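First comes the structure, then the notes that go with it.
Here we show just some of the chains, and they stay where they sit in the whole.
Letters are used for the chains, namely A and B, taken in the order the chains are written, and counting of residues starts over at 1 for each.
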């Protein structure tokens, strides 16, 4: 069984590993929604069930997962103004390919080194110390001959911080729930609307915060919604007659939230 | 042990008149004493002889210390000359010294060493990026065995590594130039296309 046939049963995806890879690269499965840890766990289960370790496959898997993790972390750091940086599927595939080729190259080089070493098995060198009378005397440098600045410089170099990953692009602090609440209330005043309308053109973080604001409105009894199928359109409207506007409806938000998560 | 019967009757290479020239004898002694390979220039300086004379002496020693003529073989390694044993004496050496010369490398160590050998100087994060997993323990072992060493800091402050003369010695290399071009293991364009297809089109193939 090859890595490609590794069967996965994940929250957002069920099927073989190579299909997942393809869908991720085509952005048909959102890398941000994919729990890579689940993939790793599934792979470990698979290894355990198999009982032996195919190094070739394991290395390929590790390289691919590491590359996916890196892609994912880059996606997470993308801000609104960097939208043009969005990674095209082909580009992502090229990057994965480059990583796999690099890993393969050095794996082959490693095999070559292994052969060289094997060819040298049985070749020994003399390790005996020099006869005492031939050993060189190591002279300590003269007093005061060393420059103390060398020490200060070394400490200065050790104080150097590695470049920080800039978090300025992350839009978390920029989207306030109150802001999105106001937008939703505005839309509600005009009647029913779909969730997609409310977040058209918005970035991921705004979408998430808007959803949170919608839950808040629901909780307060200001809004109600319908969603016919998972990932389907969410129709938002003012609560139908009978609902108590402005009061808390504690039990109500659970089924709604579950429906959304599905 | 083979060769016992030959030894009892043969006395072939003995001739009292076969003297080795003084310079070759001296160089032979220096190579015997030194644990590191010695370059022709170092030998010339130590013997106060010309480089040409040293080259002639080395050629003569190379003949005398060929694998079938001596148990001590002249090798050109790590930019210099050194004496080593021939693998044919390994069984006896193992019985006498009761430990193999080198343990083999684990795949992780071999991969890490290959990356250092080809990309030196290279830092641990770079090695980890290529391998997809941390290289800490492999680097520690390779440092411990003296085949790699520190080589300053990268611009981001990470310690960098390079291979040592000991690496060349153990792997029988005259210099790093003897390592084959890494492009040699480049997958063919067809193989690359196949990989690319696997990444982008595997789903399609499966769906159809």
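By definition in this document, a residue touches a chain if its C-beta (ideal position, glycine included) is under 8 Å from a C-beta of that chain, and two chains touch if they have at least 3 such contacts.
All values reported here derive from a predicted model rather than from experimental measurement.
Engineer: Across the whole complex, what number of copies goes with each label?
Structural biologist: Beyond the single copies shown, the full file gives A x1, B x2.
Definition applied: only the chains that are shown with their structure count from here on.
Engineer: Could you state the distance in Å from the CA-based centre of chain A to that of chain B?
Structural biologist: Computed from C-alpha means, the inter-chain centre distance equals 41 Å.
Engineer: In the complex of these two chains, what residues of chain A are touching chain B?
Structural biologist: My answer: residues 4, 16, 18-19, 21-23, 25-26, 55, 59, 62-67, 89-90, 93-94, 96-97, 99-114, 116-128, 130-131, 134, 157-158, 160-163.
Engineer: In their shared complex, at which residues does chain B touch chain A?
Structural biologist: 32-33, 35, 75, 82-90, 93, 100-102, 104-105, 107, 110-111, 113-115, 117-118, 129-133, 153, 156-158, 169-173, 179-180, 182, 184-187, 192, 195-196, 198-204, 206
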